[in-house]
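Missing here: one protein chain of the complex. Every other protein chain is in place.
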Amino acid sequence: MKKAQKYAPILPVLMAYIALFVVGKGMTGMWQLVATLLFYCALGQAFNIFMGMTGYVDFGYVAFMGVGTYGMALTITRFADFQGFGVGIIIIGFFAALLFSTLLSLAVGAVALRLRGAYFAIATIGVNEGFRFLIEGARIWNGSEGLIFTAQLNQILGKQSASRLAVFWADVIVFGIAIFAACLTLAYMRSKIGYALTALREDEDAAKVMGINVTKYKIIAFVTSSCIAGLIGATSWALKTPYVFPPEVFEIHYTIEAIIIVLLGGAGTLLGPIVGGLIYGISKYYLSVILPGFQLLIFAPIIIVIIIMFPEGVVGVFRKKIKGTKLERYFM
Amino acid sequence: MVLEQLIGNLIQGLVLGAVYGMATMGLSLIFGVLQIVNVGHGAFIMVGAFITYWLFTALGLNPIFAVPIAFVFGMALGLLFYYTAMKRLIKAPELASLLVTFSIGVLLQEIVKLIFGSEFRGYNWVVGKINLGITVLPMTKLYAAIGSVLIAVLLYLWFNKTRYGSAMRCVVEDSEGARVCGINVGGVYAMSFGLGIGLTVASGVLLTMFIPVGINPYMGGGYTLKAFVIAVLGGLASPYGAFFGGLVFGLIENGSYTLFALIPGVEPFALTRFFSFMILLAILLVRPTGLLKAK
Partner (left out) sequence: MNRTRVSIVFVLCATVVFVASSAFAAESIIIGHPACLSGKYAKAGEQAIGGIKACIDWVNTSYGGVSLGGKKVPLEYKYYDCESSKEQVTSLIGRLITVDKVNVVFAPYSSGLTLRGAPIAESRKMLYMDHGGANNKIFEQGFEYIVQTIGPATSYHQGTLNMIKKIAPKDKKVAMAYEDSEFAKMVMQGAREHAQKLGFSVVFERTYPKGVTDLTPLLSALKASKPDFVLGGGHFEDGQLFNRQMADLDLDVKGLSLIAAATLPAFYNALTSMAEGVMGPSHWEYGVKYAETEAKKLGLRWIGPDQDAFVALFKKSLGKEIIPDYHAAEAGAQVLAYVLAVEKAKTTDTTKVRAALGDLTFMSFYGGWDVDDTGLQVGHSMVDVQWQDSKRIIVWPEEAQTGKPCYPMPTFAEKAKGKKATP
């Protein structure tokens, strides 16, 4: 495949994100909504790298976001007193987040990736909950009291910048993360990794028999997906919200949201998470405005209907329709 | 003194574990026969709890009578959900069924909230208690435990002595083979799902006999997680395994508390939970079929 053709699918992705950015900056009052939508899209993109491409359901996914948040939060609180580091501390925070999520995912991977299907799902829940109770039980990282650090953030960056960070720059960073995740997804899909993962998603035993090193590719996808989750946690949670409480950052409902977003859009597709994130985020938002208190009542049956009738997601259905046309190579 | 407390806690744990175990049997049954993990498990327990509460406060009905009523209600609910949603998901990737069962759980929560409000409810069924010296056991807890054991025994008889039960076992072994033998596999699936949900809702009744307060629409979540650990302990596909898993879990949860409490500066309850999840991981790695011999 020609280079250009190979990477053409990134165009709709970039267009979508740029459009979001423009809408957010342009229309009044939309930026915070766009920020939330972006959070969901990025979450979906990251989750898709592992779940979408391998078909394994990591039910404890939010744990990676959680440790990423802690990485950033701990860096901010421990380094706040060092004068003159300024933005550098935030950058160190990102590295800490990456480090924590890589370590956790390697640990989890070593244990859980040997299992399949429902066993894998439950094992990952085990890790998620286990880790959360470890923090609360052994009272590490300030235990269940969590960390509140607006004051330290103000100390590091100065009040104005810290405020700007929380309401604007953090979201810009999330844009970056989302685009980065999309590019990675495409790179994986177009490379050996993609072939291996598709093979193992279809039939893992057959893939093994064919000589594909299934474990190696699973780990690559798993760690990538987890690291991006860590970055999202560090940004959308630690930088945007000046506190960390263990029960909140290990809450399973974020994993469920990630699953919904990926499935809604189309698991394993490039555009799926974006479409899913937008549909999910917008529906939730407007439902909470129009029918406060009843969103879940409406959402739950809708999700059931969608999963049963459109299991391949919006993008999956769309791709079926445009098969054989020129559009096909732009929409993955 | 610590030993006294330990034994006291272990006794309480055993009683609690019987109820937990019974609550998990439905989950394992559904997974064993249909290969579906019911992530909305806790919500059905919650439904059972509300049925008990309502029957007791509105009709003055003894919770013991609530058990069969809840069971029948649960079966009906299960069959309803099977024919409208689950049927199409038998052959689908587990992701779809995970998400659908979760959504069903959420739907139940919201409906109950609409009917009862989000207030925390409870009821007071006074039947006295037994003083064992080292600990005090309320009779309601004892009834709950006895009820759980009875139901487990009934289930055993069902599986081994009735035609329908045997049919279910055949389907677990080999669904294609069972079809060839003339067994109505679709019917077995429906019955199993109905039975599983019925058991779960009934267990909600027993659970309130153990903890008759704090009943609210969102109470299910914690029980779902516990159920997963117990189901794995006993072997995901085996309902009796679930019962024994529950007993073991109850013992571990309350027993380890005494030991963790001896360590200064830690939160013993949280560590107990951490410990139980570590055991879950260990078992999944070493003996995924659970602690009992493979069925």
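A and B are the chain letters, set down in written order, and residue numbers restart from 1 in every chain.
Note that contacts are C-beta pairs under 8 Å (C-beta built on N, C-alpha and C of every residue); 3 or more make two chains touch, one makes a residue touch a chain.
Quick caveat, the model's predicted, so the values are computed rather than measured.
Peer 1: In the complete assembly, which of B:Q12, B:S175 or B:S276 touches the absent chain?
Peer 2: Touching the chain that is not displayed is residue B:Q12.
Peer 1: If the hidden chain were put back, which of A:I148, A:A199 or A:I219 would touch it?
Peer 2: A:I148
Peer 1: I need the residue numbers on chain B that touch the omitted chain, in ascending order.
Peer 2: 1, 5, 8-9, 12, 16, 110, 113, 117-124, 126, 129, 131, 135-136, 138, 141, 211-216, 218-219, 221-223, 226, 253-254, 257-258, 261, 267-270, 273
Peer 1: Contacts of chain A with the missing chain: which residues?
Peer 2: Chain A touches the missing chain through residues 28-33, 35-36, 39-40, 133, 136, 143-146, 148, 150-151, 154, 159, 163-164, 166-167, 236-237, 240-243, 245, 247-248, 253, 283-286, 288-290, 292-296, 305, 309-310, 317.
We adopt the following convention: only the chains that are shown with their structure count from here on.
Peer 1: So what's the Cα centroid distance for chain A and chain B, whole Å?
Peer 2: Averaging C-alpha atoms per chain gives centres 32 Å apart.
Peer 1: List the residues on chain B that touch chain A in their complex, please.
Peer 2: 31, 35, 37, 85, 88-89, 92-96, 98-100, 102-104, 106-107, 109-111, 114, 221, 225, 228-229, 231-232, 236, 260, 265-274, 277-278, 280-281, 284-285, 288
Peer 1: Per the contact definition, I'd like the list of chain A residues that touch chain B in the complex.
Peer 2: 51, 55, 57, 59, 111-112, 114-115, 117-119, 121-123, 125-127, 129-130, 133-134, 136-139, 143-144, 252, 256, 259-260, 263, 267, 294, 296-297, 299-301, 303-304, 307-308, 311
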